[in-house]
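With one protein chain held back, the other chains of the complex are shown just where they sit.
Right, chain A next:
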Amino acid sequence: MIFLKTMLKVIDNSGAQMAECIKVIGKGSPKSPGRIGDRIVCVIQKSKPLSQTITGTVNTNRVKKGDIVHAIIVRTKQKNNYRSNGFNVNFGDNACVLINKNTGEPLGTRIMVNDGVVGRELMDKGFNKICSLASKVV
């Protein structure tokens, strides 16, 4: 259940590490919270320090603390979101992947291998690029 003030882990290489949700697009109240696959607006609370030599990233896409960005929720702790096939999956933390506000493309080029588990709901909602970057889709 992601809504205002929820802290999410950022699992791509855009530079951000923790993001705080400030709005769930299309929803927002605790009665209709953000779930896997929803688009949110968030503020970067913690980010990796910008340095000259970082591999695998485009310098223009690096985000820093305080930036307002859009993101897609990829993992939730919510325990009662049953899928249509009867299965139920919940993760140990809430995580998101930052995306471009206008185009909807992911800002980072890779998803961290150590933390790269995403929910299968993303495939059903059409986020094929994120799913292909992820190390595992559960």
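Please note the rule applied: contacts are C-beta pairs under 8 Å (C-beta built on N, C-alpha and C of every residue); 3 or more make two chains touch, one makes a residue touch a chain; residues count from 1.
Quick note on the criterion: contacts and distances are computed from a predicted model.
Q: Which of the following is the UniProt-recorded protein name of the chain this complex doesn't show: "Palmitoyltransferase", "Mitochondrial 54S ribosomal protein", "Tax1-binding protein 3" or "Gap junction protein"?
A: Hidden chain identified via UniProt as "Mitochondrial 54S ribosomal protein".
Q: Tell me which residue among A:30, A:66 or A:92 touches the hidden chain in the full complex.
A: A:92
Q: For chain A, which residues reach the chain that was dropped from this view?
A: On the side of chain A, residues 75, 79, 85-93, 113-117, 120, 135-138 touch the unshown chain.
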